[in-house]
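The other protein chains are all here in position, but one chain of the complex has been omitted.
So that you can tell them apart, the chains are marked A, B and C in the order they are listed, and the count of residues begins at 1 in each.
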Amino acid sequence: MKAKVHITLKNGVLDPQGKAVEHALHGLGFPEVAGVRQGKYIEVDLPKQKDKAQAKADVEKMCKSLLANTVIENFSVEVVD
Amino acid sequence: MKAKVHITLKNGVLDPQGKAVEHALHGLGFPEVAGVRQGKYIEVDLPKQKDKAQAKADVEKMCKSLLANTVIENFSVEVVD
Amino acid sequence: MRAGVIVFPGSNCDRDIAVALEQSTGKPTTMIWHQDTDLPSDLDLIAVPGGFSYGDYLRCGAMAAHSPIMREVKRRADQGTRVLAVCNGFQVITEAGLLPGVLMRNKDLRFICRDVHLKVEDSQSAFTAKYKVGDVIRVPIAHAEGNYFADAEILKELESEGRVAFRYCNDEGEVTDAANPNGSRNNIAGIFNKSRTVLGMMPHPERLADKKLGGNDGRAMFDALVETLA
Partner (left out) sequence: MNHSSSKRITPEDIKTHGLSEDEYKKVLEVLGGREPNMVELGIFSVMWSEHCSYKSSKKWLKTLPTTAPWVICGPGENAGVIDIGDGLAAIFKMESHNHPSFIEPYQGAATGVGGILRDVFTMGARPIANMNALRFGDPKHPKTKHLVSGVVAGISGYGNCVGVPTVGGEVNFHSSYNGNILVNAMTVGLAQQDKIFYSAAAGAGNPVVYVGSKTGRDGIHGATMASAEFDANSDEKRPTVQVGDPFTEKLLIEACMELMATDAIQSIQDMGAAGLTSSSFEMASKGGMGVELNMNAVPQREEGMTPYEMMLSESQERMLIILKPGKEDLARKIFEKWELDFAVIGHLTDTGRMVLKFNGETVCDLPIDPLAQASPEYDRPWLASTKLPVIAAGDVKNVPWRDALKTLMSCPDIASRRWVWEQYDHMVMTDTAQRPGGDAAVVRIHGSNRALAISTDCTPRYVKADPHEGGKQAVAETWRNITAVGARPLAITDNLNFGNPQKPEIMGQIVEAIQGIGDACIALDYPVISGNVSLYNETDGTPILPTPAIGGVGLLDNLDHMTTLAFKAEGEAILLVGEKEDAGWLGQSLYLREVCGEEKGAPPPVDLAHERKVGDFVRGLIHSGKVTACHDLSDGGLVVALTEMALAGKLGCRLENVAGHAALFGEDQGRYIVTVKASDAIAILQAMKDAGLPAKQIGAVGGSTIFLAGESVELDALRKLHEGWFPTYMATAS
C-alpha cells in the first residue's frame, strides 16, 4: 500500500516561495498567472500494510506528529494499492 | 482555471529528504514505513484562461522552464476548473 | 552556572555556543547527544544550538523536535530551567511547541549571513539583564528560514505580554521594513515564553562574543546568564 500526502499552507499564511515563483513566472512571460501556492507532496510506502483504513489512519498520525506543521499547514492523505 | 502540478524526483535520483524523513518516522514508532519520497506540489492560478488544453500546455512550459528541474525531476500537470 | 548544549545530527554551532558559554562561565560545557533520554540533574541552562539538524529536511527543526532528548528538554523547561535556542535551535523549539509560531522561508528566499542590528526590548530576563531596553546591538544572522510567523492572536499576546526580546532595526535603532532581513512579523528576531525562562532567537549572539572576531555585543548575554544563574 502507498499513501500520497499533500501538504499545503493554510489560507492566510503568507507563502514567500509561492510569491517568488509567481513573480518569476511573470518575468518569464506568463503574466496571466494570478497566484502560486507551493506545498509538499510526499509518498509513503507501506508494503506490509493490507488494511486501507488502517494505513490512512497511520499516515494521518504521521502527518500530525511530523510531516505537517498544523500551525500553518493542512494535509490530505490518499491511500492507493 | 487552476493547475495542480506534482514534481517528483526521477527514479534512481538520490532523495536525501525522503531518506531522512523515513528514518525519523521509524524513530517515531512507524517501523512499517518502507520508503518515503518527497516532492513538490504547486498550485498555479490562471483565472483568465478559459481553454483547458491551452492552460495545460502553458503550465507544462512553466514546469520545463522554471518549476521543475528536469535534469533530476519529473512533473505532471492536471488542470481543474 | 552549569550549561549543557544539545547536539543533534547536523548541529553545527554546538561547539561555537559552548565556546562562548565557557568564556563566560570559565567552566566546561556538557555536550548532550540527541539520543540521550535524560539531562544532568544540575543543569542551569540548556542551549539548543544552530545548524542543520537532520539536514533541515522536511521543515527546519521538525525532526529534531521529535528526538528523544527534546522530551526531557521540554520537561526541564516546564520546571523553569533556562533554555537558550539560537537559529536552528529556535526552529527546533517552536516545532516542539516550547514557543509559539513558525520560522518560514526568508522573504527573498535566500540564505543570509550578515551582521544585523537588534533593538533590545527587554532587560528583565536572565538572558537580557545586562542590556538596557532600547539598546541597539550588533549580532550576525545566518539562516534561510528565519521569517517569524504567528497569527494575529499570538502576535497580540506576545506584544501585550512584552515577550518580544529583540527586534531587527537599523543602526540607529529604528525598527523599519528595510532593516527586516527576512520578513519576520513585527520585525521579531527573538521571543520569550510566558515566564521568560525560554528564549528563542534567530541571530547568533555566540558569533560576536569575542573582540578578535570584530564585535562583542553577544557576550553580555552569556555574562548575564552566568550572573543570574550562578
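The rule we apply is simple: a residue touches a chain if its C-beta (ideal position, glycine included) is under 8 Å from a C-beta of that chain, and two chains touch if they have at least 3 such contacts.
What you see is a predicted model, and the numbers here were worked out from it, not measured in a lab.
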One chain isn't shown here. Among C:20, C:45, C:126 or C:155, which residue touches it?
C:20
Among C:27, C:71 or C:110, which one touches the chain that has been omitted from the display?
C:110
Which of these, C:54, C:131, C:192 or C:222, touches the one chain of the complex that we don't see?
C:54
Where does chain B touch the missing chain, residue by residue?
10, 12-16, 19-20, 23, 69-72
Can you list where chain C touches the absent chain?
9-10, 12-13, 15-16, 19-20, 50-52, 54-57, 110-114, 140, 142, 204, 206-207, 210, 212-214
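Going forward, only the chains that are shown with their structure count from here on.
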Just curious, how far off is chain B from chain A if you go by their C-alpha centres, in Å?
9
Interchain centroid distance [CA atoms averaged], chain B/chain C, Å
34
Where the centres are mean C-alpha positions, what is the separation of chain A from chain C, in Å?
29
Shared-interface residues of chain A (touching two or more other chains) are 65-67
At which residue positions does chain C touch at least two other chains?
58, 63, 66
Chain A residues touching chain C in their complex are 12-14, 16-17, 20, 65-67, 69, 71-72
Okay, in this complex, where on chain B does chain A touch?
6-8, 18, 21, 24-25, 28, 30, 32-49, 58, 61-62, 65-67
Using the touch definition from the top, list the residues of chain B that touch chain C in their complex.
16-17, 20-21, 24, 27-28, 38
